[in-house]
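Before any comments, here is the structure.
Just one protein chain is left out here, and the rest sit where they should.
Chains: A and B, in written order; residue numbering restarts at 1 for each.
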Amino acid sequence: MKQNMATPMELRCWGSDWGLPSVHTESLIVLAYAKFSGAKVTVSPIDWTWKTLTATVPELVCGESTVTEPTQILNFMRKQRFNADYELTARQGADTMAYIALLEEKLRPALLHTFWVDAENYANLTRPWFASRSPFPLNFLVPRRHANMALSRILLTKGEAPLHRITEVEGKIYSDAKECLNLLSYRLGTANYFFGNSPASLDAFVFGFVAPLHKAGLPSSPLQSHLRQLANLTRFCDNILSVYFSSSHPGKPRPPPPVQETVDANLQKLTQLVNKESNLIEKMDDNLRSSPQHKPHRPDPKSSLANEKSSTPA
Amino acid sequence: MSLAAEAFVSQMAAAEPWPENATLYQPLKEDQILLSDCASSLAVQTYLRMCGLPVQVACRANAEYMSPSGKVPFVHVGNQVVSELGPIVQFTKAKGHSLSDGLDDVQRAEMKAYMELVNNMLLTAELYIQWCDDATASEISRPRYSSPYSWPLNHILAYQKQWEVRRKMNAIGWGGKTLEQVCRIRSAFATSSAQFFFQPTELDALVFGHLFTILTTRLTSTELAERIKSYSNLLSFCRRIEQSYFEDKILSVSLSLFIPSLIPSL
């Protein structure tokens, strides 16, 4: 076992920029988890190599074995005794799986669209970045290939008949993504991490998905502006960056001191109101409910986000 | 549809009460319906029963093509047509019937996350087993799917559907999985699921739909059903829902009759 821990692990991923250790979501997930669990991983960016075209990113090489895909890599690390989840209860483990499914289903299509399909963002940010990190002549091929894969992924999973074109799907995926961000914000509340005071794999996933959206300089993104309004999510990303990825903490991370943020109640209420954008229907419901033919179903307006959710009995 | 249009439609929807002749459409029960469609349909029926909304079930060979989103089941309420559990839940909410109103935001967030998990795990796994496993696809899924059509249309449609599903599986990264991995995922989910909230919600309807369908289909190998049965809390959950909402309907008998064997030996 000790021998396994000593075997160096090398992670191939996309390089860093925009204040993040990597601009690629999956790579970020693995990097964050590595930091959380204390695994020593050598980062070798594939920028400017031919691996930009050939390799599946991220890729973890440990001795003889190679593992791809974030879920597999995380499992592998767990087997190597780098486990950030050992403190979680069974229920929290199930929650993790659920939220990861939510991220994949609701947030990923919109992120793919923002970075790879939206013409302005693609031309001004994504393509130049990826083209500049690929050797000639791959700089013409690599961005195009990623964009095509992104588009086909969105259309295949979301563009079921009769929505065959990307314009018809756009509205739906963005409203789903905004709702997903809202749900994450509710779940996070005022805590630093999703489960208690130390980060786990769910934090790594959320960080990987949300941080590029937060930090990238996108010329036009309604999704980014929506994210900026969810202060706890942006704070979550910044917190992880400062604690685990700043140059002053190169080695094993210390658990951060418990942060008790003073919450501005008015700002929270404002955030709440703005978050209701994606629940427009419910707002109209309220108006209609006041008509006599409907029994009132709705309870009182929501309690503030200050309470952490306590689990209900099964 | 844009957000404003959706809001308008739901405003129209909210204006009328739930009619008596609301109908749910699904593929033909005896010969055509597949495991995944049956589970989705049962989930919607359970949800509507939980809300106390009456609905008749009609079987059509072209239900999948009638549906506005291409997925079954769908409900025809008044002059509105809504398909899939998510939009149906929204639609009934607009009419003033909702099961998840008692939940606070965090609980609702969890519920939505778990619904995605069920879709991601169970539904995708069912689709994978039905269409990406060659044995199942050729022995069961293709013949059943194309049974209402005559030659050569039946082969064309069955292969077309199989190709579409495989493409989608590849796109989301399930293409390389084997049957065993998929079953393992399903049982992993089964271990972690339980009834979550003290009041039944749409999540329970969804889980019940899938679990009940798996339990009551006559399988060539009962491994998966046995594994689910070994979790007594799941069994009692299914029994509870069945007794509360389906006592007037001969649900278990009809279900076990119509799907002879959908899953080959694992």
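What we mean here is this: contacts are C-beta pairs under 8 Å (C-beta built on N, C-alpha and C of every residue); 3 or more make two chains touch, one makes a residue touch a chain.
Here, contacts and distances are computed from a predicted model.
*Asks:* Given that one chain of this complex has been left out, which of "HORMA domain-containing protein", "Ubiquitin-conjugating enzyme E2-22 kDa-like protein", "SAMM50 sorting and assembly machinery component" or "Exoribonuclease phosphorolytic domain-containing protein" is its protein name according to UniProt?
*Replies:* "SAMM50 sorting and assembly machinery component"
*Asks:* Quick one: which of B:L28, B:A61 or B:L235 touches the chain that's been left out?
*Replies:* B:A61
*Asks:* Among B:A15, B:A135 or B:I156, choose the residue that contacts the chain missing from this document, as touch is defined above.
*Replies:* B:I156
*Asks:* Residues of chain B in contact with the chain that isn't shown?
*Replies:* 1, 60-62, 64-66, 68, 76, 79, 81, 149-153, 156-157
What we mean here is this: only the chains that are shown with their structure count from here on.
*Asks:* Distance between chain A and chain B based on Cα centroids, please, to the nearest Å.
*Replies:* Taking the mean C-alpha position of each chain, the two centres sit 28 Å apart.
*Asks:* Given the complex with chain B, which residues does chain A contribute to the contact?
*Replies:* 69, 90, 93-95, 97-99, 101-102, 104-106, 152-153, 156-157, 160-163, 171-172, 175, 179, 182-184, 186-187, 189, 280-282, 284-285, 288-289, 293-295, 297-299, 302-303, 305, 307-309, 312-314
*Asks:* Would you tell me which residues of chain B are touching chain A in their complex?
*Replies:* Listed in rising order, the residues of chain B that touch chain A are 1-3, 6-7, 10-11, 14-15, 17, 68-71, 90, 93-94, 96-98, 101-102, 104-110, 112-114, 116-117, 119-121, 167-168, 171-173, 189, 192-198, 233.
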